[in-house]
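First, the structure itself, so that you have it in front of you.
Up next is chain A:
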Amino acid sequence: MNRTLLLFAFVALLFVGTGVLQSWNSALGILNMALISAIMALGVNMQWGYAGLFNVGVMGFVALGGLAVVVTAAQPVPGAFSAGGWGVLAALALGAATIGGAVAVWRRMAKGWARTVALLAVLIGGFFAYRAIFDPAVAAIEAINPALYGNIGGLGLPVLLAWPAGGLLAALAAWAIGKTALGLRSDYLAIATLGIAEIIIAVMKNEDWLARGVKNMISLPRPVPYEVDLQQSAGFVAWAQGWGYDPVTASAIVVKLCYAALFVAVLAIIVTLSELALRSPWGRMMRAIRDNEVAAEAMGKDVTRRHLQIFVLGAAVIGIAGAMMTTLDSQLTPGTYNPLRFTFLVWVMVIVGGSGSNWGAVLGGFLIWWLWVMVEPIGLSLLGAITAGMADGSWLKAHLQDSAAHMRLLTMGLILLLVLRFSPRGLIPGR
Partner candidate 1 sequence: EDVKMGIILGFTGPLESITPNMASGAELAVNEVNEAGTLLEGSKVTVVRADSTCVDAAAATAAAERLVTSDKVQGIMGADCSGVTGAVLQNVARPNGVVMISPSATSPALSEAEDDGLFFRTAPSDARQGEVIAEILKERDIGSVAITYTNNDYGKGLADSIQQAFEKAGGKVTISAAHEDGKADYSAEVAALAAAGGDMLVVAGYVDQGGKGVIQAALDTGAFETFFLPDGMYGDALVEAIGSPLDGSFGTVPGTDSEGATKILDMAKEAGFDGTSSYVGESYDAASLILLAMQAAGSAAPADYKSKIEEVANAPGEKIYPGDLAKAIELLKAGTDIDYVGATNVELIGPGESAGSFREYTVKDGKFETDRFR
Partner candidate 2 sequence: MAEPFLIGESMTGGYGAADILHGCTLAVEKGQIAVIVGPNGAGKSTAMKAVFGMLRLRAGHVKLEGEDITALTPQARVAKGMAFVPQTHNIFTSMTVEENLEMGAFLRRDDIRGTMEQVYELFPILKDKRRQAAGELSGGQRQQVAVGRALMTQPKVLMLDEPTAGVSPIVMDELFDRIIEVARTGISILMVEQNARQALMIADKGYVLVQGANRFTDTGPALMADPEVRRSFLGG
């Protein structure tokens, strides 16, 4: 416990140091993403740390959370829904029905060529029917001012609603994925989830009608005031100046603090619930399942169902974080989702923090995100220190300075190795 407090104090110091040495705006900016990262790490930790599910599809759930923001909070596109919305919905329903039918055929019919034929008939027929409804509907939607819209638009609801919606969307996807893929173990589950995440991103990139694909959705609504509005409000300016602050800086800080308050609230709720769950018989059961599935099954625990439960829960948490991130960025850019950043970095957070421990995941989220951002200046100053002694104009110095940008990942790697060297089971090891 002492060690935990000490570590958190250290990380707090990093943030305060950033605030003092750089600027409070920077520090708060990093803090906000760190809060979101901590939530993502919590989600992964539930799946891995509690139940041993090797989910490497984090990116997919983050992206789905982002998609939920567009669907819930973006302004409706005039005419888009009437042009093709019903068609798309009908087609999707038909697609789902086809898959359901195929599964039913597979289950109900006896093994043999008749089943194969029936299965193929259902699948192929369903596919063509689906395309027949889907394609024209999509074409109609995408035809609406493609440079600006071309998508079906959102519901225009308050953006805070998008966070639970993000969780829900991710949970639904996780349920479907879990139903099919959770029979796989370790790295095989990993590659399957990774593949599914890639598929989700591929869909989001290429289905323009959904959220404009690679053309991006920008200027999504915010749950907090705009800095510019604050700067223009006489009351705020007076207030800021009263405290001796420059209104521009003050506005930026206030906005960030608003976000931070929201994020902290979400994080607090999730951490509390996780801790309660982990320390309850439920958590004990999960650990038993993680340790030895065969024995847990023999002791009457329905491993399959529990796996599905925790997979869905973890995914929902990640989805919420994804929605929060898209809200913070106020844009959805499917092209920017890549596994290194949205899957493996989160994993680094979990492992460095200590898998199986909620506080570890939170700590990992804070620490690793801070590093991810700060390795750039750290790398640069490292390089500065190296080159300081060298003669000006020497070839090596010039070469080093040219490669400065690549010190970023190199520094990240070095620090990661150092941290893991000194706490090989993570900073706050779980049980």
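Here is how the candidates were picked: all candidates are chains of the complex that A comes from, given by their letters.
Rule of thumb we're sticking to: a residue touches a chain if its C-beta (ideal position, glycine included) is under 8 Å from a C-beta of that chain, and two chains touch if they have at least 3 such contacts; residues count from 1.
Computed from a prediction, not measured in an experiment: that's the story for all the values here.
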Of the listed candidates 1 or 2, the one touching chain A in this complex: 1
Contact set on chain A toward candidate 1 in their complex: 21-26, 29-30, 33, 146-148, 205-206, 212-219, 226-228, 231, 248-249, 251-252, 255, 325, 328-331, 333, 335-338, 341, 372-373, 376-377, 402, 404-406, 408-409
